[in-house]
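All protein chains of the complex are present and in place, except for one that has been dropped.
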């Protein structure tokens, strides 16, 4: 549910630091009908133009905090709110080329009352916002 | 500190289930001056007569709950109380031979105000209680 | 002429999830929409619409009750979730589960809710240990009877047996009308066809369901169909999670029914819910003297959001019209 809203068309951009492109960001909304503690995120997978990125290079940012991917499993007091556009930052020297890219995200959530995980899978071709 | 009290002389025994010896238990007291959430346990290592046991075969039991070793890292609401004799159960088909054994335990605690872990290391020759 | 029904109408804000998610409606606007339908009861999933959950400021509490007065509505049911898989490497302990229930009971009390919905997956021992707190905070714990679980299943009987034997008035049940799905909702059917399902196979599964053919058998049959694709299989699988229970059973449990989820998937232009026999259900509840709330719980958006603009406001208005017509004459 709500998968079609998961990959956001806005906010897709390269990230610069000290004059260098260090990575890019894409906004994601939760593929589920309520907000959840970040610890319920089993996994986030991201592919851009068919190339997938290592989770170790990811930062997941919500309004109340920003966490390296490997911290998420114990983040019980910060939530990905229902409808909130979280920001997934991915380290990538030089960032992405400008123009449009095929972005494919898969978000796997651990839902206590379900015997299987709640998986949101969304692919969109979106355009990199110029800085 | 308190390492000398860590391996307890009492409560060292084999554990039986459905008429079979499935492992053994040794009691441990905390090598530190206050009780801590079990999630602060970085590691517990146990050697009996020079043979070390895999952590996957361990259960750590305190008064408020019993947890497989690999759960400890997120057990934040159960504590190993100051002075409490916790029970370390180790799976071992057939248990240990009766008589005395050289038990060597190393407990590594993650103490927030210390830049290094608080490590308790204690070796005692103790006698298996006959069931 | 039947006396006027004592059943009260409410709306679960869950019904407006599409518009809240996309930012079209905020919490106050959802409450305003409920008031427009004439319904009095508000049901809320705090984890859906209360930003910063579980922390709620005093300012928000005042604002919340301000809205209740301003729009002439009252808080009725708080839909809780027991996230006992909060950590990836373990389940919460009994004590942690109870602490989570107490957190929700406290917040439900603070916001004026009378009933707290607990889900199928909540262990009975957790409910038992939470009852003193339900009493302390004056909030009843209601077990949602939700498909695929229903009356008569072992899961239900075990809990019902405890409710009756203990005589507690702090633990009861709240049927979700999704346990009375006589026909697979057309919106689900059409979605699967749009997703590439084979119309004949989809219809085959729907007809089998409506005729009470064993759902596992239907799935096996579809699996053997050479031309059945992934979507056909998903549809046959989906059918296994829907359930039809004879609504007459409600009569036997009225003293224990604390709340009712008026689940529905679509109200058609001629004010019908194609898959759930609302008329029978309302009559049974009414005649048996149920005087609690039925809250509209629209769950159709996920089946149509792929091809049309979802209008939950219209769907809720239609559902309330349907309820009014069944309750008032």
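Here the chain labels run A, B and C in written order, and each chain numbers its own residues starting at 1.
Here is the rule we use: a residue touches a chain if its C-beta (ideal position, glycine included) is under 8 Å from a C-beta of that chain, and two chains touch if they have at least 3 such contacts.
Every value quoted in this text rests on a predicted model; they were computed, and no experiment measured them.
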Exercise. Quick one: which shown chains sit in contact with the chain that's not drawn?
Worked result: A, B
Problem set entry | Option from A:77, A:98 or A:127 whose C-beta touches the chain left out | A:77
For this session: Name, in rising order, the residues on chain A that touch the hidden chain in the full complex.
Result: 64-65, 67-68, 70-71, 73-75, 77-78
Problem set entry | Touch list for chain B against the chain that is not drawn | 1-2, 4-5, 29, 33-37, 39-40, 42, 64, 73-74, 76, 79, 81-83, 110-113
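Everything that follows uses one rule, which is that only the chains that are shown with their structure count from here on.
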Exercise. Can you give the whole-Å distance between the Cα centres of chain A and chain B?
Worked result: 41
For this session: Round to the nearest whole Å and give the separation of the Cα centres of chain A and chain C.
Result: 30
Exercise. So which stretches of chain C touch two or more other chains?
Worked result: 87-89
Seminar exercise, completed: So chain B residues touching two or more other chains come to 73-74
